[in-house]
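Here you go, one structure.
Every protein chain but one is kept in place in this view of the complex.
On to chain A.
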Amino acid sequence: MKIQVDERGYYGNFGGAFIPEMLYPNIEELRENYEQIVQAPDFQKQFNHLLRDFVGRPTPLYLAERLSEKYGAEIYLKREDLCHTGAHKVNNTVGQILLAQKLGKQKIIAETGAGQHGVATATVCALMGIECIVYMGEVDMARQKPNVERMRILGAEVRPAKSGSKTLKDATNEAMRHWINNPTDTHYIIGSVVGPHPYPEMVARFQSVISKEIKTQLLEKKGKENPDYVIACVGGGSNAAGAFYHYYNEEDVKLVAVEAAGLGNHTGESAATTVLGKPGILHGSKTLLMQTEDGQVVEPYSISAGLDYPGIGPVHAHLFETGRAKFYSVTDEEAMKAGVLLSRTEGIIPAVESAHAFAALNQMTFNPSDVVVINLSGRGDKDLETYIKWGKY
């Protein structure tokens, strides 16, 4: 069974484009044009140029020797934390800003959870001189204050989402409402592999540079393209989609997705969608979704703003349903400990989101010969306050 999107925007049972008619022309415009635009040689040239000289790609694939020793496997870190702006998010925003320009859009909107996607969007808008509005949940604005200020320094307007739980889900609602009210001159840069088709596939393709580079780099280091495991954290799932993309259909590579269990999956304070969710429709696609029996969306919880989302991208729902990827969930406490462990064994303070991927190592067993790639999706600078508040270091 091949993992790929079909022409209706479905990955198996998940995906589609569940949007109000007001957004239909925008989504159609994207769907009809994006493949042709992104495949054109001049787009590829500009995209690759910016990834290299602006983002700083390729990011290193780094053998984490002390961590490898601890877990008894050969562990490599894909250093997305070294991307300009501090996380993988910028790979997608560089792609989408070029796309928006080709579509003739003059304004950009985005949603953000931890603020990484907001910063990455504000950054490319500054680069291109395009007006930028970022919606961010009021709760997230408080817990990710440095990123709010970074966006403002970059010239973006940050608008608080005050509805619902005031986190990522609500920021996404507000961004969609803004787009409904401004359909012709504005492009919406969605930051994860969520939303109506073609967004999930489009974002995954912009992020797929991660797995493309892993293949090349492993070939150089190990003489083979495929590791035994690729591990990544999943909120909406953009870094995981990027790290998995070129391995979707390489059956010898085990894909491992790590969700946020918050205070524990059965405490009512979790964001582990594959554990707690059922099929449903949110933000334009059919996917696994945390919801009540009556189909109302449940407010998730995670210490990590970037994983605090009640759904997952439709491709991940499909990877879960088919068993192609194995899903783990990790509590706040486990993730924070893993973050400190990585800091002390490798000298890298990871983003709290990425720390979840490392915590999953404790739930897995390896053969000494196993080659494991962990996508270190972002750095921890933005999370200092979270680390300090947690305090156990």
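Assume a residue touches a chain if its C-beta (ideal position, glycine included) is under 8 Å from a C-beta of that chain, and two chains touch if they have at least 3 such contacts; residues count from 1.
Following the convention adopted for this analysis, contacts and distances are computed from a predicted model.
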Per UniProt, the name of the complex member that is left out, chosen from "(2Fe-2S)-binding domain-containing protein", "Iron-regulated protein A", "Carbohydrate ABC transporter permease" or "Tryptophan synthase alpha chain": "Tryptophan synthase alpha chain"
Among A:Ala243, A:Val297 or A:Ala360, residue touching the chain not depicted: A:Val297
Option from A:Met136, A:Ile189 or A:Leu289 whose C-beta touches the chain left out: A:Leu289
Listed residues A:Pro60, A:Gly164 or A:Gly264, member touching the removed chain: A:Gly164
For chain A, the residues touching the chain missing from this view: 8, 16-22, 24-25, 163-164, 169, 173, 176-177, 180-184, 278, 280-284, 289, 291, 293-297
